[in-house]
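Then we have chain A:
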Amino acid sequence: MVKFVENELQNIRKEISDMWMLVYEQLDNAYKSVLNADVTLAEQVAAREKRVNAFELKIDSDIEDFIALYNPVAVDLRFALAMLKINNNLERIGDYADSIARFVLRTELKPADRVLFEQLKLQQMYETALTMLKTTLSSLEHHDIAQAKSVFEIDETLDAINDQAIDVLVAYATEHPDAVRLCIELAGVFRKLERTGDHINNLAEETVFYIDAEVLKHRRTLAKDGDEA
Partner candidate 1 sequence: MKKWIDRLARRVFTVSGFVTSAVILLIIGFLFSEAAGLFRQPIVEEGYVLALNKSNTVDRLSAEEIKLLFDEDITNWRDVGGADMPVRVFRLEDLDRLYTEEELGAEYEHAGDKIAEQVRADRGIIAFVPTVLVEGRTDIHLVPDHTIPVKDVLLGTEWYPTATPSPIFGMVPLLAGTLWVSFFAILIALPFGLAVSIYMAEVAPPGVSRVLKPVIELLGGIPSVVYGFFGLAVIVPLLQQTFRLPVGESGLAGSIVLALMALPTIITVSEDAMRNCPRTMREASLALGATRWQTIYKVVVPYSISGITSGVVLGIGRAIGETMAVLMVTGNAAVIPTSILDPLRTIPATIAAELGEAPAGGAHYQALFLLGVILFFITLIINSCVELVSARNKTKR
Partner candidate 2 sequence: MNKIEAKNVDFYYGSFHALKGINIAIPTGEVVAFIGPSGCGKSTFLRLFNRMNDLIPGARLEGQILIDGNDIYDRSVDVDVLRRGVGMVFQRPNPFPKSIFENVAYGLRVNGVKDKAFISQRVEEALTSAALWTEVKDKLKESAYALSGGQQQRLCIARAMAVQPSVLLMDEPASALDPISTAKIEELICELSSQTTIVIVTHSMQQAARVSNKTAFFYLGEMVEYGETKKIFTNPEKEATQNYITGRFG
Partner candidate 3 sequence: MALQFDPAYNRRKRRLQTAVFGLFRLLSYAIALVLFVILGFIIVKGISVVNWTFLTQAPTDGMTGGGIWPAIVGTFYLMLGSALFAFPVGVVSGIYMSEYAPGGKLVAFIRMMTNNLAGIPSIVFGLFGMAFFVTYLDFGDSILAGSLTLGLLALPIVIRTTEEAFRDIAPSYREGSLALGATKAQTIWHVLLPMAMPRVITGLILSLGRVSGETAPILFTCAAYFLPKLPASIFDQCMALPYHLYVVATSGTDIEAQMPIAYGTAFVLIVIVLVMNLVAGLIRRHFEKKLNTK
């Protein structure tokens, strides 16, 4: 492999990895700010969102340059395309972390709400999402397809918790009419976490595409339908 192309690839790989860690941190901090009603932390997340956006633009432009200057083909081309999409997905996840943090800033959370969180399995939901994010990164770094595919199953958990959370919230809102707003906001949070899961799925799909040239997008759901039938 030509050295200077390798250098460019290395650079992009590192940037994606940094972006990934940044987004992970954002999501993690947003979670902690919700859990501990930590407004300072939430403010920090909101502030850092700008960095995520700037980082996304930087990576986009670097990948564009890479494609323009080095005309990558085969694995290099899949890498460039996958990283481009991974970059966008990460940015979306960053957006969700930001909105969750803003929810914390908007809403004065009371310690009593923790009970609700317990009922909603917020912690489980959150930790599952974070694990998925970490697993996918690890699968990308180690070129581990099995690990990447394992993410898809974990995603089911998120869907399940999300479905269940709606019921809990409806019940809670009926009991505490003054908490309807909170309930709706929380439903939004869960929805965002569920969407985060979908984006992480995308990350995993792109990882598999990059490593193995296997297109899993949309197919995966079809296959699942087939299994059920």
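The definition used in the following text is that a contact is a pair of C-beta atoms (placed from the backbone, for glycine too) under 8 Å apart; a residue touches a chain by one contact, two chains touch by 3 or more; residues count from 1.
As a selection rule, all candidates are chains of the complex that A comes from, given by their letters.
Worth saying up front: this structure is predicted, and the values here are computed from it rather than measured.
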Numbered candidate touching chain A, per complex, among 1, 2 or 3: 2
Interface residues, chain A side, partner candidate 2 - complex: 2-5, 64-65, 68-71
